[in-house]
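For this view, one protein chain was removed and the others were kept in their places.
Order of writing sets the chain letters: A and B. Residues in each chain are counted from 1.
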Amino acid sequence: MIAEGTRESAEQRQHFLTTETLSGRTITEILDTAESFISVGEREIKKVPLLRGKTIVNLFFEASTRTRTTFEIAGKRLSADIININTSVSATQKGESLLDTVRNLEAMHTDLFVIRHPLSGAADLIARSVPRHVHVVNAGDGRHAHPTQGLLDMFTIRRYKGDFRRLTVAIVGDVLHSRVARSQIHALTALGTKEIRVIAPRSLMPAAVASLGVTPYTDMNAGLKDVDVVIMLRLQFERMSGALIPSAREYFALYGLTPDRLRHAHPQAIVMHPGPMNRGLEIASEVADGPQSVILPQVTNGIAVRMAILARLAGAQAAEAKTS
Amino acid sequence: MIAEGTRESAEQRQHFLTTETLSGRTITEILDTAESFISVGEREIKKVPLLRGKTIVNLFFEASTRTRTTFEIAGKRLSADIININTSVSATQKGESLLDTVRNLEAMHTDLFVIRHPLSGAADLIARSVPRHVHVVNAGDGRHAHPTQGLLDMFTIRRYKGDFRRLTVAIVGDVLHSRVARSQIHALTALGTKEIRVIAPRSLMPAAVASLGVTPYTDMNAGLKDVDVVIMLRLQFERMSGALIPSAREYFALYGLTPDRLRHAHPQAIVMHPGPMNRGLEIASEVADGPQSVILPQVTNGIAVRMAILARLAGAQAAEAKTS
Partner (left out) sequence: MIAEGTRESAEQRQHFLTTETLSGRTITEILDTAESFISVGEREIKKVPLLRGKTIVNLFFEASTRTRTTFEIAGKRLSADIININTSVSATQKGESLLDTVRNLEAMHTDLFVIRHPLSGAADLIARSVPRHVHVVNAGDGRHAHPTQGLLDMFTIRRYKGDFRRLTVAIVGDVLHSRVARSQIHALTALGTKEIRVIAPRSLMPAAVASLGVTPYTDMNAGLKDVDVVIMLRLQFERMSGALIPSAREYFALYGLTPDRLRHAHPQAIVMHPGPMNRGLEIASEVADGPQSVILPQVTNGIAVRMAILARLAGAQAAEAKTS
């Protein structure tokens, strides 16, 4: 177990915005709580009353069926009322500003916002503007962070591979545009991971990657050598400006995860992907559906981890802690 | 009562995909259960706890306010949590495959999918891929089947006209493109209906219609002669390729159900339509809103029948049956 002296900041008790400032201890606490929620999803009656009478707003400025759905299911299993608002940034710009939108929703005595926004920093901006009893969860902001994805990945790694201090983890693909990769790197670091590698073509490798304490590789076979965990990233075409990769076929030949390539990793290595996958582009179907893949368990774990995060922020015990 | 030796297949206990393979006994059981749910809609508190803690996903790849809403209401009256996902086939093709979408939702420990899809066979495809504890209800797939509509129509006929073995039923209009007609014909046959007629212009009459055991008519007056039940179909312009009908006026003159035309049927005949109606095209408003119309009771019955189907698949008793 990771034990550090760091105490949680007030912000960390109120919001969940990034993995960058989380201590290993805080992450471990959240993963432990998530562990207790795994059983809820396996029961006949998948419901606990922790957030009964709370109102959670899913405020999505980017389309996302999967993340929206997991938060909606997580909230409903905690017995909260969920309000879905799917909108586009242009609609907001025309009508009223982002902060006006949030202030209005806040005035309706809503308790927690789950926010996805194409601009980096959007969730932080909102978090700084809400009163103490309102909570903000970042469900992805631009290229910046996707911390609940980061934590569900840590949860998955811990379940399959145990102690982070013995693990070598490779993150592969479009690191440049990936908010997921950023959140993973910070969390892996906080949890004391032995070695974190990043594998990408030069055009998709962030300039300052080494300063994050990770080892960059442009050769995939070398980067995968003996790793315990392979995290594939989605090619984020929608965030690319200009041609950053050669043809799809060439990309797959160099950086696609095939069964052959996976043999460079440790024989018991697990393969992860945050989804949705581009099959045949960053990952071969034989690997995605193969015995080392834990891609669907990631989704299952996502519900439990999101329940843990929602309950931690807005649950009755959280409220008690705040008033004591 | 219809009593047959056929035992339900495992598939029929797990999914609800078509009326084609249902025995009269199974249909009768479902209609009997639906009968017990009719009273729920008439109570002050329209709620029973049968599916509390279950998660139902309404996965609609075609827009449909009415069917989506009836399933949502049916699920909520059974106390289930409902997740609505409205998407388009093109979005799925671009992002991830249909099966990836379903596998992801399944990994969230969802219990039942209600699926509408423009491709015939989509619900079957999904049903074959899910594990034993996940249920699939076909809410309309291409031209193939719309079995919950078929059963709510049987429920309505039974309520108004009693024993199927004494009834002559005419199905009128765009049979060629109608998944509803297919589901009705199979269910009417299983229930031992005395005579099933199909009335349509040649261009909208399926080639193999006689092999279904029904009597085809191209003359509407002859086809309506003394029938007990008139089921009008919606002209499915959106599924027609090319000009299959003459002008709207000419179609109405030949196949529109007017009060005059209805006089060819039995004086106590009921008039049905799955909705939404094209008034003045396949049916005159005087008939749609007239004393023989049971079009709105069909909608009411649709809630009860869908509750019966959802409860049968995912209810606690169903679960018990599975484990015993």
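Rule of thumb we're sticking to: contacts are C-beta pairs under 8 Å (C-beta built on N, C-alpha and C of every residue); 3 or more make two chains touch, one makes a residue touch a chain.
Because the structure is a prediction, the values reported are computed rather than measured.
*Asks:* Among A:52, A:128 or A:194, which residue is in contact with the omitted chain in the full complex?
*Replies:* Per the contact definition at the top, the residue touching the missing chain is A:52.
*Asks:* For the chain left out of this view, which of B:97, B:218 or B:300 touches it?
*Replies:* The single option touching the absent chain is B:300.
*Asks:* Just checking the interface: what residues of chain A touch the absent partner chain?
*Replies:* 52-55, 81, 83, 85, 87, 95-97, 100-101, 103-110, 316, 319
*Asks:* Touching residues of chain B against the unshown chain: what are they?
*Replies:* On the side of chain B, residues 41-47, 65-66, 69-70, 72-73, 76-77, 275-277, 279, 296-297, 299-300, 302-303 touch the unshown chain.
The criterion applied here is as follows: only the chains that are shown with their structure count from here on.
*Asks:* Please report how many Å separate the Cα centroid of chain A from that of chain B, as a whole number.
*Replies:* 41
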